[in-house]
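Only a single protein chain was left out; the remaining protein chains are all shown in position.
Coming up: chain A.
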Amino acid sequence: MWDVEIRGMASAHAIIASSIFLATVIPAVFLENFSVYGTHMVWLYSVAGSVAVVNIAVFRLLGIIPPTKKNTLSFKINRLFRSCLYFLLSCLFYHTVVVLYGAPLLESALETFSLAVLLSTFTTLRCLCILGPNIQAWIRVFSRDGALSVWDTSLQITTGCSLVGAWLGAFPIPLDWDRPWQVWPVSCTLGATAGFLTGLLVAPVWIHWHRKLLTYKLK
């Protein structure tokens, strides 16, 4: 039972991770001058888009999205609408936080917002997929005893890793090395992506390692 779930999660994570690689490689075939630094925004949105699509598809196929009591169309639409709203709000929230952390306020606002979109894709979107638009549940997940399933634990790990990655990505910016990846927000997006990939890798390993200690209550 356990092993099956962990294996399922590992393969889901592998799919998501490979989607990031594909999103980096495929545009290079179709677009001229495509490079991670040079056309950073294109790369960013291609990664964000592919991660979003793959995440939604994977979780829909696996049926992780929490079952709803009502199954009417209007309820579904309401739910979809709320999800979109939450995603947008989370983008704005991340944008504000990043600005407060020292990003320029007016110039390169688009770049800052793109970073916020990427972070939302790595964190909020997965929350929406796994927990649905339910903020109470989100807050609950990010506490020590809050994880109710393997997926919740993986959500904890990937979200933490992405945010820490983005945070670490800010460190090289003040250095006077004049490298292309020190330009705002390249290092932060790269850090977030690297953190997310690390999270995807670490989550199954960590859960496998600690499977004796993890006792999830039944839903």
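Note that a contact is a pair of C-beta atoms (placed from the backbone, for glycine too) under 8 Å apart; a residue touches a chain by one contact, two chains touch by 3 or more; residues count from 1.
As a convention for this text, contacts and distances are computed from a predicted model.
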UniProt protein name of the chain not shown, from "Translation initiation factor eIF2B subunit beta", "glutaminase", "Nicolin-1 isoform X1" or "GPI ethanolamine phosphate transferase 3, catalytic subunit": "GPI ethanolamine phosphate transferase 3, catalytic subunit"
Residue among A:G8, A:G49 or A:G146 that touches the chain left out of view: A:G146
Touching the absent chain when the full complex is considered, from A:Y45, A:F93, A:F113 or A:W167: A:W167
Touch with the omitted chain, as defined above, among A:C84, A:L175 or A:V205: A:L175
Missing-chain contacts mapped onto chain A: 99-102, 139-140, 142-146, 167, 170, 174-176, 217
